[in-house]
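In this view, the complex is presented without one of its protein chains, the others remaining in place.
Note that the chains are named A, B, C, D and E in the order they appear, and that numbering of residues resets to 1 at the start of each chain.
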Amino acid sequence: MRNVLAIGAHPDDIELGCGGTLAAHRAAGDPVTMLVVTGGQNGPGEVAERRAEAEAAARSLDCLLLWGRSRDCAVAADADTIAVIEGAIRATEADVIYVHAPDDSHQDHRAVAAATLSAARHNRRVLHYRSPSTIKFEPSLYVDISAHLDRKLAALACHRSQVESSAMVDPEVVAASARHFGAQARVRFAEAFVPSRFVWDLAPPPQLGLALAEVPTYQALPTDEQRVA
Amino acid sequence: MRNVLAIGAHPDDIELGCGGTLAAHRAAGDPVTMLVVTGGQNGPGEVAERRAEAEAAARSLDCLLLWGRSRDCAVAADADTIAVIEGAIRATEADVIYVHAPDDSHQDHRAVAAATLSAARHNRRVLHYRSPSTIKFEPSLYVDISAHLDRKLAALACHRSQVESSAMVDPEVVAASARHFGAQARVRFAEAFVPSRFVWDLAPPPQLGLALAEVPTYQALPTDEQRVA
Amino acid sequence: MRNVLAIGAHPDDIELGCGGTLAAHRAAGDPVTMLVVTGGQNGPGEVAERRAEAEAAARSLDCLLLWGRSRDCAVAADADTIAVIEGAIRATEADVIYVHAPDDSHQDHRAVAAATLSAARHNRRVLHYRSPSTIKFEPSLYVDISAHLDRKLAALACHRSQVESSAMVDPEVVAASARHFGAQARVRFAEAFVPSRFVWDLAPPPQLGLALAEVPTYQALPTDEQRVA
Amino acid sequence: MRNVLAIGAHPDDIELGCGGTLAAHRAAGDPVTMLVVTGGQNGPGEVAERRAEAEAAARSLDCLLLWGRSRDCAVAADADTIAVIEGAIRATEADVIYVHAPDDSHQDHRAVAAATLSAARHNRRVLHYRSPSTIKFEPSLYVDISAHLDRKLAALACHRSQVESSAMVDPEVVAASARHFGAQARVRFAEAFVPSRFVWDLAPPPQLGLALAEVPTYQALPTDEQRVA
Amino acid sequence: MRNVLAIGAHPDDIELGCGGTLAAHRAAGDPVTMLVVTGGQNGPGEVAERRAEAEAAARSLDCLLLWGRSRDCAVAADADTIAVIEGAIRATEADVIYVHAPDDSHQDHRAVAAATLSAARHNRRVLHYRSPSTIKFEPSLYVDISAHLDRKLAALACHRSQVESSAMVDPEVVAASARHFGAQARVRFAEAFVPSRFVWDLAPPPQLGLALAEVPTYQALPTDEQRVA
Partner (left out) sequence: MRNVLAIGAHPDDIELGCGGTLAAHRAAGDPVTMLVVTGGQNGPGEVAERRAEAEAAARSLDCLLLWGRSRDCAVAADADTIAVIEGAIRATEADVIYVHAPDDSHQDHRAVAAATLSAARHNRRVLHYRSPSTIKFEPSLYVDISAHLDRKLAALACHRSQVESSAMVDPEVVAASARHFGAQARVRFAEAFVPSRFVWDLAPPPQLGLALAEVPTYQALPTDEQRVA
């Protein structure tokens, strides 16, 4: 069992970048938490609407959802943002962290990637996912999402305000890229990652009793009190 | 008007790598020649069959077809191969050259890329295309093939022996990659290239009379005598 | 006809980086706009003097000139700077954008490059030019400026305050680099670019009536009201 | 359970590059096969001596050992070498393949890496290890060998002819590099890898009965008949 | 004789990155100045304690020590920081400058590297050292510290608050990395550097009288008045 933390700057970034992989983690019984660093204030879409969309998407992927407190288009890779991410890493006892690639034309993506690399400096697994705005990206690690592409697309569809209005969110492209990277990985559909640091765990997983090994189900989204912020 | 030369190690390599771009060149009135360096002796498929498939594909793209004389899986980047490519460059007075990317897991692809870089040392435009076996590939130059994807797929379909038997030739992946690179290029479908050297010609094209400016049509495939080999 | 937008942090940056290419665009009949993001307040030279020099240089290249509103040595790649550049892209309906290379020891150059990559996220052609302070720079796209080097040097000479006082502005080096990159490009003199994204347009240009196809001449520099700021 | 194939040009290359990782695979119950492509004819040490050393090392790591049929310092990345490696991949039904890094000053290492990339073109996991002669090497994937460093050193010690006479085989450096890469990986001792392609398997391993899940023990080294060669 | 300036974000960064090289410079008679940009306010350890530790370390290496005025975890690569570094370069008439590598997960390290590249834009020798938090690092220049490793470790030991509490400062790793890089450099122990720009001086050093050629000894640490700040 691995504790998974996925971090994105805006609502929908995580689903676009690694939604299929998160579904695969859930299918394997791993607890997954999503940390969205800003409220997506710059739109398209209203903040309340986008928050509801993100919560629906997290629910559809059966993941916990945390919100940061930075503002859209104004994320800084400073001590505050780093502290928010460090809080999420501690709270989730994260074993593997997914985050934006560092070379991205969106300033918030760059800042979240940099702040995460700083916050995760003691972590053994930090994997960078691709966004439509990513520039250089030479992936070498892949996750087979052939059995999970539909869940990725369903989670993205929850972000109706983006799918309808942003040229960057296009399900046709999402499926095409998954097939493109799948061919690179010698599977059908894949998500692709650049590892900053990935320790491959060869040890046989501890033999858990079946009750524990079952896929946990989250009862509810966290209340505001439970949120790291 | 630009003289175009596309070079590949085996029958179908060129169509996979830049078939849409060749169609776009033809639509713009540029003469296009394809040089296939080996006969594809290692299969799948018989040599005669593959030769016929390649000729059908070239015909469907309305391009000239030349054959080199290396053997499949045994191409060397040596003086002989370089001389064949130099001959094709001279014969076509090539203004732009398309060829495999240098970092590829297929030894023939690497050899053809290296030999072409040597043969084209005085040329101003050498663009590397991607193959399913290419390893590192960071494209920065794209050609919009939205209007030509169907012709690319039709040309590939001519290589029936490959489409049926090689895991590397899959029309689904071809379309997906075109959409993937299209999104990177901010168009619908694109082919992607890594330039070794690309001089962008800003000069206004000479004002040709309409008769001359029309897209030339090749009457027939070259006879053996016309082939550089 | 292509709408061209060249962006630089300080007066003289654009001329140093791509002045010959802008002259080539003008010779080909393309409208060209220069956006200088700061007033060059840190000198050498007074602001008014540098403004006049930049206007003389733009006039000598027959380009429009826009001014941003950032301060020298304090450009941030933030929403404000991005908005200024987005405004210029919209106003010029830019088809091709020239800007600093991202890896540069001058903080303003890095910020302008990053802000431009963000503002131009939907554009199909973004080319990075080199400055004397650029660090890593592996060009693959070139423009032949053999017929335009004199105009580049003349435009630079307009920046008298810089030529006289800055070690970074040296016509001898400008000509040497143009010859150096020219040899790489297999032409006499060239400017060199790293493409972030370059869609090569193969379509034959629409046949314009001669009156329209002639090189347009700007009557006057824009008034303050016309300036995007 | 993963089928592991490790490939090296000379006796001792595999142990130097990934001996600790092979021990970790064995501890996790994975069958491991080593393929040594040449007999190490160029010394130091006699062929028979080196063969015996390699067999002792393989026995100490509890791995199977296969021999290729290339000559030391004359490995070619040609169809023959590729066929030998393809044979080993088929025979072992390899799920993960370890091999030299491609950028290495030893010609045999380069050839074995290139031939393996070709032979493994359909495999989902190809990881490159470092040799003392490797040039560029930017690892991003690590295996924690803190519990296995002693077995790596013991396996290396079997190669007495090398430890005594080759400046490239120095246990002090082996331990230091393991600590150096361990610090990079945030563990104590690690081996470092550059993935050409690594599909991370998130699926829960099938629940095996205990008898099957135990670490298999090889009874004996393969006889010549069992060897792929 | 070369004037040496080493720059680090926090107390202990310089010793970790290039302490052995500074000892080698001193042994060769070169004056060495260390500029610590922040007071290390974020700990572990109190500011006064860390200041005393840094002074003891500088004394043990027989180097001058300067303090910048930025705050720990809040260094900006802005005009202020650049001015501090420019001041130190001028004051020391630096011939060679050592500083953090640009790609580092600590925001202060990135900022100090960027500010130094800006401040040192006219300098001929800027070498980047590695920190435990450095990400990409492909060294090509090395200094043999076999005769100076003990002095490096002694200088580090002065930073008691760090050695005791920071996972990033571990003498075992320091020695291991020195051996690892030493093997790369074909010496016993080495520090490794990435040059941004390194002009190798081939000229025979001026023949100094012996009195001048002796290794200078600093009598005392600079008083506050002597400090650039």
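Following the convention adopted for this analysis, contacts are C-beta pairs under 8 Å (C-beta built on N, C-alpha and C of every residue); 3 or more make two chains touch, one makes a residue touch a chain.
Keep in mind that what you see is a predicted model, and the values were worked out from it rather than measured.
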| item | value |
| --- | --- |
| Which displayed chains the hidden chain touches across the whole complex | B, C, D, E |
| Which of E:Asp30, E:Asp80 or E:Asp103 contacts the chain that the document leaves out | E:Asp30 |
| Residue ranges of chain B at the interface with the undisplayed chain | 77-79, 82, 114-115, 117-118, 120-122, 196 |
| Residue ranges of chain E at the interface with the undisplayed chain | 21, 24-25, 27-30, 122-124, 140-144, 184-187, 190, 194-205, 213 |
| Positions on chain D where the hidden chain makes contact | 73-74, 105-107, 110, 133, 135, 167-168 |
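Keep in mind that, in the parts below, only the chains that are shown with their structure count from here on.
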| item | value |
| --- | --- |
| Most remote chain, CA-based centroid, reference being chain C | D |
| Chain ID, smallest distance between chain and overall C-alpha centroids | A |
| Euclidean distance of C-alpha centroids - chain A vs chain B, Å | 39 |
| Residues of chain E whose C-beta touches two or more other chains | none |
| Pairs of chains in contact (touch as defined earlier), listed by label | A-B, A-C, A-D, A-E, B-C, B-D, C-E, D-E |
